[in-house]
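Here's the structure we're looking at; comments come further down.
Omission of a single protein chain aside, the complex is shown with its protein chains in their original locations.
By written order: A, B and C. Residues from 1 in each chain.
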């Protein structure tokens, strides 16, 4: 089930492809082109994206898992470790692909809001120089985080400085970097400047399927092309990945798409502020709203609204649902789902009241 | 440089996307759809492809490297080995991705024409039961082969029987399986029945980028979904991979595309039969023509025609070039390149004659 | 620095080799013997150890890391995960070898005393069937634990039953299994019966260097011999590993050695019970004593006594030191170190009192 217009809120990758992206695929389909990125279209798109980020080199890949693993391939040796938030996609939702492919250890740190701080990172820096311990080498962050929060540029700068001071390279998972840039009102380069390597996500931003790995630092592993091939992310008809990047960069469409999605999330959060039994669990700084509610309310909603069950309280009585907006979510969609949540909350409250003993 | 119409013959993935595939992408772009293949479009396309092959299950992936590695993930443990042709894409052109990801050893066998035989495979079956040796477990073949040759169904059946007898599972790399089916005049199921796992290639057959791994045997590793995620081949907006598969299966377009490409390769081979100094190196049974020629002739051709330099004789005097046709190669394109080769051959012969001492 | 007799308490592998083990090495050095474990001595020792544990098969290896990784090789595929205590050697002290070699994910659970419980394990069973999540498959425990505690046989049985119920295989790291058996007064088979695979540690129990992997369950990966070779744990002159096992099993020397070490640890704990500012942090059920004390006291002790600094409180004011006893620790050694700790504690208390303001 979904809104009248077909909107589900289950994930920002439930959305389709932006019309401009589809049009760009058609426009790129002219004659032959050299494969594997050696064609002019692909080279130009990578150059353009690198220029926007201030990056030294860039690699287009198929998906976010591929981007994460390729990026880390440039940064770690197998005996080194990656410090990341316990809630990170890298730690939770890659089915162990980083461990399988890189052979290295993730050091996951619990966080209150998906964001690492120098203090949190410092707790995992023990054991350096001890041959029995995997050696921390990378500080991995997501911007926006998986919990819909964003680092400020000041916070990113502090992490970068902390990394410099403690020999940690910074990798920023930018699957939703556009949403963060839209929230912060900053450029891609502003965020990128705080990292050593970052990814730039297209798929959740209206593309059919494309991500990029952008290299900021020099002196890293020089085998990026070989790593990309080995991580099975080398597209033969590369021009069709490049065309998607171009379509997102044209007219700052990446920012516009993200800004639209962010606005819809804010609209939803505002609407829910007055709904009883619903608490927005994290600051809404990107395109996700996390609602803490009773299990009864969640059970009433989920059959009709396939929001993701993000977490459950240990006692099972409270549940957090995740609601995501996309580039093409309409204000009417949000109004519809907010109304549905409100109605369900009222029904739940009435049912609970009926079940309670009355003291008259 | 290329033909007047822009055809290069450098690779079948220099071609663009078949219009019906592009149209299918647009048609699939309606509203939201559950991600990662759980949507109706994706499930139906996989079911349809499995039915065509007689397969038990299927997995859509991004590219051929991913298909190869995913397929082998279902078949081998790290201490087991894969017997393959020395000229196989798996051995030569994956940048070691199978070794990196599977941790297993490839046992490469030289072949005269890219095709393995029971006799050739038997040479690599030594050391079974010896803990010092990687244990042969998979027999990997490509159909069509990387040299443009095809196994007959009888040959495939012999390999399957040999495999059954010797405890070898069969994996067939079908990056160009359509070309083989078109050549043999057989169904997908006819080929698939000789395998335990196979891949079905879309990208070289007019797709934008999609391949499938199809599982025939039962009792294999049951973790296909997890392996696909780990090998970084799980698409979020899966419907757009599925739509490509559908477009290729519609009206047997996969066979028509492959048949057209095969016909153009045969046309080229026929035209070259009368060209001096050019010998077609392997039977032309798919969409590739391999031409053995003098270095002088090759040097004259390559600046204008970026055919792939496939191999060179040890003394450096003879060179084999690879010329590939695609679903959209036109008869006029072939005529144009054949004429160019013929002209270059005549010019080379004249130049050589001038340089030779005359004995009068 | 150390006791008058040279005892350090830094680790149970600071000890040398039991004389009976050395003698056995000499006795085994007669003539030629087939290599790699095919000789009679090696086969007999493995058979004998398997009989003692009730195991189906056994593999001798060089060290504990090798035993852990070989054992897990029989139990997990790369997309599966191992649930373990956060304090486990597997998680902390293998430098990421399990991740590098197995490619799988460890799911580490904080525990109060190094021991997992069904309730703690249950917290990591989320995400089963979700292709984005590494799939929990093994429950790893250490007996004795790294914190010097032991599971009772009842607790082991509960974990085994929980594992059976939830599809988890049990791997028991028995680097100090002898200490646990001595503490519980049980047989090797009693502990082994609660596991699917276990290791039997010799090195910390008076051997020069030998561990064994013992397989209890049937239906596991049958490639143990190949895995052992691949994990670089196949000794050519295997008879000299086997001789060590024999020497430990002779006259139940493994139990006697462990019992002696345990008694010395208990002696130390008892002596420290009356020392101010020293708190024994965990129940002393094997051969380790963990002492929680002020940083001042620890700083006074460490120059002379290289106990391992196990952990530090977040505010840095309290420190836990680990003191290990071995098969050859003497009662006099313990008396000497206990006296030294007592004296340092008194000196520290006096120094602290002097520094405190007096309110008279």
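Here is the rule we use: a residue touches a chain if its C-beta (ideal position, glycine included) is under 8 Å from a C-beta of that chain, and two chains touch if they have at least 3 such contacts.
Predicted, not measured: the structure shown is a model, and the values here were computed from it.
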Q: Consider the whole complex, including the chain that is not shown, and state which of C:229, C:253 or C:300 touches that chain.
A: C:229
(Q) For the chain left out of this view, which of A:29, A:42, A:88 or A:135 touches it? (A) A:135
Q: Give the residue, chosen from A:204, A:229, A:253 or A:318, that touches the chain omitted from the document.
A: A:229
Q. Since one chain has been left out of the picture, which residues of chain C touch it in the full complex?
A. 2, 5-8, 10-11, 13-17, 22, 25-26, 28-35, 62-66, 69, 94-97, 100-101, 203-204, 208-209, 226, 229-237, 240, 306
**Q.** Hidden partner chain, residues of chain A it touches
**A.** 36, 77-80, 103, 131-132, 134-135, 221, 223, 225-230, 234
Q) In the full complex, which residues of chain B touch the absent chain? A) 78-79, 81, 92-96, 99-101, 103-106, 127, 131-134
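As a working rule, only the chains that are shown with their structure count from here on.
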Q. Relative to chain C, which chain has the most distant C-alpha mean position?
A. B
Q: State, to the nearest whole Å, the distance from the C-alpha centre of chain B to the C-alpha centre of chain C.
A: 52
Q: Express in whole angstrom the distance between the two chain centres, defined as the mean CA positions of chain A and chain B.
A: 35
Q) What residues in chain B touch two or more of the other chains? A) 226, 229-230, 234
